[in-house]
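Of the protein chains in this complex, one is absent; all others appear in place.
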Amino acid sequence: MSTDKTFGDYGGQYVPESLMPAIEELTDAYERYVLDDEDGFMDEFRRRLADFGGRPLPLQHAESLSARYDTAVYLKREDLLHGGAHKLNNALGQVLLAKYMGKERIIAETGAGQHGTATAMAAAHLDMPCEIYMGETDIRRQRPNVFRMRTNGAEVTPVTTGRGTLKEAISETMRDWATTVETTHYVIGSVVGPAPFPAMVRDFQAVISEEAREQAIEKEGRLPDAVLACAGGGSNTMGTFAHFVDDDGAEPRSAGRSSGQRRRDGVDLYAVEAGGSSLSVDEEEGVAPNSASLSTGDEGVLHGARTKLLQDSHGQIMESHSVSAGLDYAGVGPELAHLVDEGRVEAVNVDDDSALAAFHRLSRDEGVIPALETAHAFGYLEEHHDELGDFVVVNVSGRGDKDLETVLEETEKRDLDVAPDISVLRSAAGEEGM
Amino acid sequence: MSTDKTFGDYGGQYVPESLMPAIEELTDAYERYVLDDEDGFMDEFRRRLADFGGRPLPLQHAESLSARYDTAVYLKREDLLHGGAHKLNNALGQVLLAKYMGKERIIAETGAGQHGTATAMAAAHLDMPCEIYMGETDIRRQRPNVFRMRTNGAEVTPVTTGRGTLKEAISETMRDWATTVETTHYVIGSVVGPAPFPAMVRDFQAVISEEAREQAIEKEGRLPDAVLACAGGGSNTMGTFAHFVDDDGAEPRSAGRSSGQRRRDGVDLYAVEAGGSSLSVDEEEGVAPNSASLSTGDEGVLHGARTKLLQDSHGQIMESHSVSAGLDYAGVGPELAHLVDEGRVEAVNVDDDSALAAFHRLSRDEGVIPALETAHAFGYLEEHHDELGDFVVVNVSGRGDKDLETVLEETEKRDLDVAPDISVLRSAAGEEGM
Amino acid sequence: MALERVFADEPAFVPYVAAGDPSDEASIEYVEALERGGADVVELGLPFSEPIAEGSTIQGAVARALEAGMTPQRYFEFVEELDVDVPLVCMTYYNLVYQYEHPETGESEAVASEATSGETASRGPRAFVERAAEAGIEGFVVVDLPAEEAGPLRAACDDFGCDLVFVIAPTTKGERLGSMREQVSGYVYVQARLGVTGAREDVSDRTEQSLARVADWDVPKAVGFGIKTGAHAERIIAAGADGVIVGSALVDIIAEGHEDGADTVAVADRLEAKARELKEGALTGARRAGAETR
Partner (left out) sequence: MALERVFADEPAFVPYVAAGDPSDEASIEYVEALERGGADVVELGLPFSEPIAEGSTIQGAVARALEAGMTPQRYFEFVEELDVDVPLVCMTYYNLVYQYEHPETGESEAVASEATSGETASRGPRAFVERAAEAGIEGFVVVDLPAEEAGPLRAACDDFGCDLVFVIAPTTKGERLGSMREQVSGYVYVQARLGVTGAREDVSDRTEQSLARVADWDVPKAVGFGIKTGAHAERIIAAGADGVIVGSALVDIIAEGHEDGADTVAVADRLEAKARELKEGALTGARRAGAETR
């Protein structure tokens, strides 16, 4: 774990001056409590992750998928974490840290509502007042999560600027923070933002791969050939990769290995981005119909860090798009961008159709309903399973309950042979809402 | 654990003749695989509960509630089980048993949709075709769960008789079973039905108290003074009590002990039923505005067993009512009825208002959103905490995500000071459905 | 024990209707019409709110009867009002037997929430059979009461000289057959197929196998479940049955009449005609069986 502010060319602290002191204070707290485990912080964090969060979580052998792909496929079950996604690992860590720092209030942004929900839960658990900024559009798309946040006692403040999604919510939360920075901690929801957030969030999420690595050895007697995780900001991604990053092989890696050709001596890491409906962009409208910043973006500065971005030729940030709200972000964590540049992580993507089909496939064949975000990783597995070796671990970053509305709508638009007929829902319920 | 068909006066096998052979076959399979662990059944069950289900699950110290009640309150976190409720313990056990028995198809009934969801998940996991019967009314109340079942590949068949809720769904599933009994296993969703179901479901659910008892000793160095669980059919209840039943004290128990007076040498067991809107009944309409069969029902025969029932003076079964669909059932498990008669379990109840307030309280103060069923147990804790001793375990039988719609609606009807203002949901989303 | 008499000379036609469907008045007409049509025994359903063994046809009958106010007490009065000579069998579910309180020997009816439970002389199977016998019922079929749980009811039947009919399903085998054989009296109800009640287009091939299983029992064998036409009845009797039990095909006529608002006499006529068709079929079957086997 490093306290460097940068990862190669990426990272840094590009924030308004009023936030800098808070970021320095946070850096100090991160070093003391997280890295040096002062006052037993990490013990308390781990204890709460276990008792409140439900860790450790299983690495499950996926029998149907393994048969389908003739490969040992294992699922890292972050969907079983309290709240239904990996997000609580980070939220609990940060809210607890805020408590150690003597902060009195928590703010956070949320897109899919998963980070907001996790933060609201952690704040309720630790008795901290909490306010969540959420784009108006996302509030509409993710009503169940809004309800959960309110139920957990958090304020949910609609953000009406721009398209009303995650990007705008982050900007608005930063504005709140600039005003309240002395008493308030901003719980950033992914490995993005100014240092030390990317490293700190990774460290809180690293419990995923800490467990998975041990479990892999326990179950198969060896390390996996490939590890897959979806990537929005990249927190489940970095969490799933962290303890495998050093398990690199010697040979240089090349894309498009076919079965048998793949190196046996390293763990390949795949960050699966949202290819949306297309990888091309509409420069005129400032819209990218995808969220594949690692695959198609270029370097720039957003929300406090230098990283890969979806931007137009002038440097204006584009509106990203994905069927999954949680991947719908124009940036990505700087460390992940760096690992991709280094060749340690392969940046890949699948489109909305593939993710949706994978959602239905995993649900039907394994009895595990993944988040649409997660489904992207399984879309990649479907398309490229013969290039991934004999032992593949996929992170199930979250469960799909939250995606009901979207999946219904998007499935209806398509002709997916794996999708169930859901007419019973319509006929019995008439045209009522969910 | 017993293979007796009765529990005192309760239990038995009151089913049409065509089902009797299947019930005998099941009894045989239960004895061989579950009780005698033939062919490693129980090992496989436990392994799948761990890898697929996420067990063991925490016994969490509830800090806010403990402070509120000046009592060590612990939460047994069944809400973290895959699917979001304790139901999977049983569903996985039965679907696996059906597999060992060579059955080719699974059927089940569902009320709240939690048992149907759990069964559909288990069936998808174990690659068994699955059909779920669900009352039309419940399909409307529990759309998200219908979606989950369909997504997991289960057929969901609406039941249109009667009020279209759980009672009718059970009857309809029995009709299917009577036709298909040779190839099909009926996964009953609670500790109800003809023997061996009540004992078998209890055994599958007993993992709850097996863990909780050990965890209690580990965390507090002793057994709890009181254990609380909500009771519909009573499966989470019996699962939570099973390993504590023998931890009885010597003195006879009496209702209405006040603080300080309670015996120190036994674990008191409280089954909290749904008091609904009132404990009285409308004999004319055949309607009980509650589901408190242990507290207010009397002996009779329903769905295969002799037990406590809500019935009119002629023996016609009444329509039960509860704000929580999962408790909305006119019967209760025969073993639980017996333990209540014996004085080992105390049958208590709280009304809809109390459950709803408890739902909001636990969500806000602990960051754990309980199922409305579960909330009844916390309603009782709120009302009677000073009679329960110094160390109380409450089973969190499920999570409340499924209850969104109902909670919104029911909260709006009431003036609950613990409920959040959810106008952000309405204003941002307009009058659209969830 | 007495019911066996009706199977002695010729194949019996045993119709089922739910008492009080769709009203007491009409239902009385219908039962009497069935007798006119040739019924040898009538299985008269006492409707229970959870008819788990019935298909949608009989569920409908039960719902109509309950809706019209049928109760166990009323049921016995209904029986007393009937003007028929054929024996009557009460077909019901066990909870109604279990909960029954004799109006004279028992206490006054108490609402469920106050009622005390448990069997006494004035409550439960004994009280139920006593009152039934008073009203003129000669036997019982309790759908959800397997032989294993039938002890108390069997004893009451013995005391009041009534028959207790059991159902043999296609799946019933081995030891269970033995215990049923011991307890059964009047006739044995041979379930022609798996599943729930309901009229079908064909006769199950499993009927013969089921009949074979009880061939050496010394009670008459009546076959039911799915029988709809005279031709079905003929085939069943030809296969060796002593009687045919027909419910849904008759209830369908009642239901249709109720929906169409047809008058009671017209419906009664249709029932009588249907009964005649079934009885005729049974008689033809008996002649065929006689020709083939003798």
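Letters A, B and C mark the chains as written, and numbering starts fresh at 1 in each.
As a convention for this text, a contact is a pair of C-beta atoms (placed from the backbone, for glycine too) under 8 Å apart; a residue touches a chain by one contact, two chains touch by 3 or more.
Computed from a predicted structure; not experimentally measured.
Asker: Check the whole complex and report which displayed chains the hidden chain contacts.
Answerer: Contacts of the omitted chain with visible chains: A.
Asker: For a quick check of understanding: of A:Pro198, A:Gly266 or A:Gly304, which residue touches the chain that isn't displayed?
Answerer: The single option touching the absent chain is A:Gly304.
Asker: Given the contact definition stated above, which residue among A:Glu104, A:Glu283 or A:Asp353 touches the chain not shown here?
Answerer: The missing chain is touched by A:Glu283.
Asker: In the full complex, which bits of chain A touch the chain not displayed? Write them out.
Answerer: Per the touch rule, chain A residues meeting the hidden chain are 9, 12-18, 20-22, 24, 161, 167, 171, 174-175, 178-182, 279-281, 283, 286, 288, 296-304, 306, 309-318.
Simple rule for what comes next: only the chains that are shown with their structure count from here on.
Asker: By number of C-beta pairs in contact, which two chains lead?
Answerer: A-B
Asker: In whole angstrom, what separates the CA-based centres of chain A and chain B?
Answerer: The computed centroid separation for chain A versus chain B comes out at 34 Å.
Asker: Whole-Å distance, chain A centre to chain C centre, using C-alpha means?
Answerer: Between these chains, centre-to-centre, one finds 65 Å.
Asker: Two or more other chains touching the same residue: where does that happen in chain C?
Answerer: If we look for residues of chain C contacting two or more partner chains, we find none.
Asker: For chain A, jot down the residues that touch at least 2 other chains.
Answerer: Residues of chain A touching two or more partner chains: there are none.
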